[in-house]
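And now, chain A:
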Amino acid sequence: MQVNNEFKPTIVAFCCNWCSYAGADLAGTNRAAYPADVKIIRVPCSCRVNPMFILRAFQRGADGVILCGCHPGDCHYTSGNYYARRRMTMLFSMLDYLGIERERTRVEWVSAAEGAKFAATMNEFVATVTKLGENKRLEDLRCKN
Partner candidate 1 sequence: MKKIALSKLNDFFAAIAAEEKLYLPVDGEKGADYKLWEEGVTYSRALNTNRSAKDFFFPQTENIVDFKREGKTIEVIDTRTETEDFVVFGVRACDARSFTILDKVFLVDPVDSFYAARRAHGTIVTVACTRPGETCFCGAFGIDMTAPEGDVSTWIAEDALWLTANTQKGEALLAKVASLTEEGDTSAVDAQKEAVKEIAKKLPLQNLPTEAFKGNVLLEKFNSAKWPELSKACLGCGTCTFVCPTCQCYDIFDFDTGHGIKRARCWDSCMYSDFTKMAHGNSRNSQVERFRQRFMHKLVYFPMNNGGEFGCVGCGRCLSKCPINMNIVKVMKSLGGDAE
Partner candidate 2 sequence: MTECLIPVIGVVTDIRIDTPDVKTFRVVTPDGKKAFEHKPGQCAMLSIPGVGEAMFSITSSPTNTEFMEFSIKKCGCLTTWLHAMEVGQQVTIRGPYGNPFPVDTTFKGKDLLFIAGGIGLAPLRSVINYVRHYRDQYGKVDIVYGSRSMDDLVDYKEIIDEWMTTEGVNVHLTIDREQEGWDGHVGFVPNYVKELGFDVNKTAIICGPPIMIKFTLAGLQELGFNKTQVFTTMELRMKCGVGKCGRCNIGNKYVCKDGPVFRCDQLDELPNEY
C-alpha cells in the first residue's frame, strides 16, 4: 500500500498472551510510540505459531512477520518457547534458502515488563522492513488490491 509514494510496511506481530502481549499493552500504557502498521495477533504461546501462520501472514499482505514470546526459561507452559525457537530457526533458514529476504522475519523475546523493548523492537523492525520495501517474493497476487 503506497501513500504519497512513501512505503509503509504492514507488519504482523504474533505475541504470546503471557509476556509479549502484556509487554505490548505496557508499551501502550506508557505511551511508547511504535507504528500503527504493526498488527498484533495474540496467541496463547509462541509455540502455538505454526510455520503456516507465518507464511499465511505474508500471503495476506504482510511485509514482515515478527514472533514475540516469553524469554527462554519464562514460558508459562514451561517449554513452549524452546520449541518455538527451534521451529522458527528452521523456518527462517528455509525462507532464506529460497531466497526470501531474511530480514523480513524475526523472533524477539519480550517480557510483560518490557514495554519499552517492545516499542523499540517494533520501531527497529519497521525501519528494517521499510528499507527492504514491499514483500514481492512471498506475495499472493490475488490478495493485492
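By definition in this document, contacts are C-beta pairs under 8 Å (C-beta built on N, C-alpha and C of every residue); 3 or more make two chains touch, one makes a residue touch a chain; residues count from 1.
If you want to know what made the cut, all candidates are chains of the complex that A comes from, given by their letters.
Fair warning: this is a prediction, and the values are worked out from it, not measured in the lab.
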Direct contact with chain A in this complex, candidates 1 or 2: 1
For the chain A and candidate 1 complex, residues of the former touching the latter: 60-61, 142-143, 145
